[in-house]
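Left out: one protein chain. Kept in place: all the others.
Letters A and B mark the chains as written, and numbering starts fresh at 1 in each.
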Amino acid sequence: MRIEVRNLCKAFSGVAVVRDVSFAVAEGQLVALLGPSGGGKSTILRIVSGLEDPDSGEVWLGGSRVDRVPARERGVGFVFQHYALFPHMTVRENIGFGLRVRKHDPAAVAARAEEMIRLVGLHGLGERYPHELSGGQRQRVALARALCPAPKVLLLDEPFGAVDAKIRGELRAWLRKLHDEVGVTSVFVTHDQEEALEIADRVVIVHDGRVEQDGSPEEIWRAPANAFVAEFVGAGNRFAGQVRQGKIDLGFLSVPAPEGVAEGENLVLLCRPTEVFVDAGPALPDAPRIARIAFLGTTMKVEVEIPGRDAVVAEIPPSALRDKNLAVGMPVRLCLSAYQAFGRDSLATQPATSVTPVGTWFMDGGGI
Amino acid sequence: MVTDASGPGAGAGPRRLPFGLLDSPRLHRPALRSLGLGYLIVLVVLPTAALGYSSLADGPGAFWRHVTRPEALAALRLTFGMALLAALLSAVLGTVAAFAITRLRIPGRALLEALVDLPIAIPTAVGGLMIFAFWGPHGPARGPLDALGIEVLYAKPAILLALLFVCFPFTIRAVQPLVEGIDLAQEEAAATLGASRPQTMRWIVWPSIAPGVAAGSMLSFARALGEFGTVAIVAGNLPMKTQMASVYVYAEVESGRPRSAAAVSLVLVAASVILILASDRYVRRAGGGRRRAAGGGR
Partner (left out) sequence: MIVTARDILGRRGRAAAASATYLYFLVVLALPIGWLFLEAFGFGPGTLLAKIGSPEALHAFRLTGLVTAIAVVVNAVFGTALAIVLVRHRFPGRALANALVDVPFAVSAVVAGLMMVLLYGPDGVLGAFLDSSGVRVLFALPGIVLATLFVTFPFVVREVAPVLRQAGTEAEEAARTLGARPMTILFRITLPTIRWALGYGVLLTAARSLGEFGAVLLVSGNILGRTQTAPLYVYQAYTDFDLAAAYAVSIVLIAVALAMVVVLEIWKLRRRRIERVRV
């Protein structure tokens, strides 16, 4: 069922946590609310579920407005970050709870609970108590419990926040598969951009109580709507520059300027470490030099120091490092293969939502 | 801790306190143990054994005769009945109060919270005098009660009030931590699953606090069984009518019949020990079943 929220606002003891948030989730989609902790994502989710009521704004489920409907009548499934399983009930009783309180026939409840147990792959664990289960298993029980009464929509609050990193990856893929099987419209909250980009059909970026961007994972990655989104989804390097003769002069490097920028304009460039290339360079006194090399697994993290500036971080394949004989202390040349440019003044003085990117640049080279 | 084996570096240790002799590892461990256990034996084991011995010294027949004297039986019956009533009442009211103090933002919460332990600190004789003052001949309730023909002082209602006073903290203090420990997300989960308020209360909240209620009411019952000071002042202490078992024991001692007193005491002690052991199990279960009270971030 389609979910739509319009102009939601919510403050806790005078502090605005959600500010005029609107977005819609199409029937059958899996959507991520992504953003840093404390940005209001969970509150939005709780308002949709009815656990919190909005100060203003509307929540629509399907064709009906539900923001004044109590949670117990709203028919949403909710998965809590710390599971919130009932400790004195078995797995089966936990899962069947939603049907039991609606006075369904016990046999029907048992059959449906069994079906759910099988769906989430917990065969044979129906008589266990929550404290006898692993974190991942508890998460599955929580999900089965939420799905059991066939909710109109499924809401998940940091569903993988409480399991350890190894299982998180498995659960993630499993959740996507389960969603495709069940097909229920779902929204999940996460602060992990990798998680959001990997399994969501669409990502809504929430920061400081506002929606910063709403788009497909690829759009978010390729064309961040503003500097906040760009930095949040992984653009780790930040440069200040000025437009000079059709190029952006960063002081140590000039890169091509996007269309439509005026001569002399001040810009901020954001660039992912994977888009920074490092090569051996001339040994000038103020040349950038490699300060540190760290092994990250599939890539190497190279930190380059530029006299009088912040360090630049690059991620390059180990083979490149070997081929170019790069080592700590060596003078290097840098080039940026892709970056986003943002108006500097607007970035500093206006809320991030209103900062539109001046341009995005993809290229194969550039340099000194 | 004070276990043995000082390593080779012991002599070169940090600044030493002036307990050279007690530092000897062969001495301090047995010394500590005899100190602690000796204390236990002198203060608890010997008196308890004396009670057991005296009550049974004349044989089981004598014990039975002492316990089944009409005055003794009447006192025991009254005591168990009033204690049960007080325990049940304070279980219900104490649970409600614990819930109200911890969960509801009722005005004056901090004051109530501080008052809970007062009956532990107020001497029982003073507690009795308080009840005497309020319900007695000069009390504000005297007029209406007289008009209605209700006797409070020197009758069962006063006994009940006295027992409620001394039992006051037990249920509240046993239930409070459990109410605090409830994971609110569980109640929210129940709500999203469609449970009504009474259903959530019955299926989610009650199982979490039930062990505390059980433990608290058992402790109350045990305490009420033995209560003396308040009761001695307000109960009237008429044998066969308003004489509680503890007062009966006192009267028997004063009349020079310590064996008879010991027999009735043994019944009281046995009942209390069983209750306290049982409540201990509940408390432990409640502790073991307690779950982390973490809520999600917002």
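Everything below uses one rule, namely that a residue touches a chain if its C-beta (ideal position, glycine included) is under 8 Å from a C-beta of that chain, and two chains touch if they have at least 3 such contacts.
In this text the structure is predicted, and so the values were computed from the model without any measurement.
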{"item": "Full-complex contact with the absent chain, from B:72, B:87, B:161 or B:215", "value": "B:161"}
{"item": "Hidden partner chain, touching residue among B:131, B:159, B:175 or B:215", "value": "B:131"}
{"item": "Option touching the unshown chain, where B:72, B:87 or B:101 are the choices", "value": "B:101"}
{"item": "Residues from subunit B at the interface with the omitted partner, ascending", "value": "1-7, 9-17, 19, 22-23, 25, 28-29, 32-33, 35-37, 39-40, 43-48, 50-51, 53-54, 93-94, 96-97, 99-101, 103-104, 106, 112-115, 117-135, 138-140, 161, 164-165, 168, 184, 187-188, 190-192, 197, 200-201, 205, 222, 225-229, 232-233, 246-247, 249-250, 253, 258, 261-262, 265, 268-269, 272-273, 275-277, 280"}
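The criterion applied here is as follows: only the chains that are shown with their structure count from here on.
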{"item": "Cα-centroid distance, subunit A relative to subunit B, in whole angstrom", "value": "54"}
{"item": "For the subunit B and subunit A complex, residues of the former touching the latter", "value": "183, 185-186, 188-196, 199, 203-204, 207-208, 289, 291-292, 294-298"}
{"item": "Complex contacts: residues of subunit A adjacent to subunit B", "value": "12, 17, 37-38, 40, 42-43, 46, 49-52, 70-78, 80-82, 84-88, 97-98, 101-102, 131, 145-146, 149, 157-158"}
